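Yeah, one chain of the complex is gone here, protein chain that is, but the others are all in their spots.
So, chain A:
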Amino acid sequence: MCASMDRKAFLTLLGLGGVAVASRLSGFAAPLGVLAPGKPAPSDFHFVQLSDTHWGYHGPANPDAAGTLPRAIEAVNGLAHPPDFIVFTGDLTHDTDDPKERRARMARFKELVAGLAVKRRYFLPGEHDAGADQGEAFRELFGPTHYTFDHGGFHFIALDNVSAPGSKLGAAQLSWLAEDLARLDHGQPLVVFAHRPLFDLYPDWDWATLDGADALALLQPFRYVTVFYGHIHQQHHVMTGHIAHHAAASLIFPLPAPGSQPKRAPVPWDPAAPYRGLGLRDLDARAGSKARPAAEVPFTDLPLVQP
């Protein structure tokens, strides 16, 4: 748990009356690693993951679709200690056939998130953003769809498994990933962001990446890898070997557990419990130090309301 903020205070401030649910599962908060020798000593920091905001959605699964993202922004701005950065793991906007409307939704989304007190923001596309035009509008408004950055002793990798046709990363991006990883020590702690799961969670519902196994094979030699993704609109935690995969809740509507019903369909909005199943995630990255050799990324899922 991140000790640097008083969650109850900010939730109370929002009038949501909720409390945070700790999702630091045993096994998933296991030591992520130690720093490669010779690296500068990292400092602890935290960051926030938001996912699947689907700006522009209209439908019964969320009658307050236009109010949910502002509510989440307010929640982030209410954190006692601002995060170092925020990452949006895709489906920023809901899809539309109209290229003008697509850009209008993205522009409005950008205006809204400009209200975040945190100025370092990273964006990934989801298939709702990029599927209709292979990411063209997204690149115009948000820049590259896959990239890396370094922070606090971690190497962060944002992967795009939605822009290439065929529900995959594609050969070009896999080569780019291989090249990026080739220069790194295998002790370098990695955090990977993606929209779809990189493993086969439930392919019948598009909860998979066709060539995700190729990416995981490239990541496999690294001792400390954690993947944070979205797309499935619920928290979900799986290990593939020593690589941890954590899905975040969405900010539009929850989806049912993988394969739990014949068709994938939103969990209906409950007027008695509005915003149920929606939330954001606070991640407390600790890259390790001499005093505490193990690095880890424990996190807390913060529901918009008490479940």
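Everything that follows uses one rule, which is that contacts are C-beta pairs under 8 Å (C-beta built on N, C-alpha and C of every residue); 3 or more make two chains touch, one makes a residue touch a chain; residues count from 1.
We adopt the following convention: contacts and distances are computed from a predicted model.
**Q** According to its UniProt entry, is the unseen chain "Rieske domain-containing protein", "cytochrome-c oxidase", "Urea ABC transporter permease subunit UrtC" or "Phosphopantetheine-binding protein"?
**A** Cross-referencing UniProt, the chain left out corresponds to "Rieske domain-containing protein".
**Q** For a quick check of understanding: of A:Ala132, A:Leu184 or A:Val305, which residue touches the chain that isn't displayed?
**A** Candidates A:Ala132, A:Leu184 or A:Val305; residue touching the omitted chain: A:Ala132.
**Q** Taking the full complex into account, find the residue in A:Asn77, A:Thr148 or A:Ser167 that is in contact with the omitted chain.
**A** A:Ser167
**Q** With the missing chain put back, which residues of chain A would touch it? List them for me.
**A** Residues 95, 127, 131-132, 134, 164-168, 170-172, 203-207, 210-211, 263-264 of chain A touch the chain absent from view.
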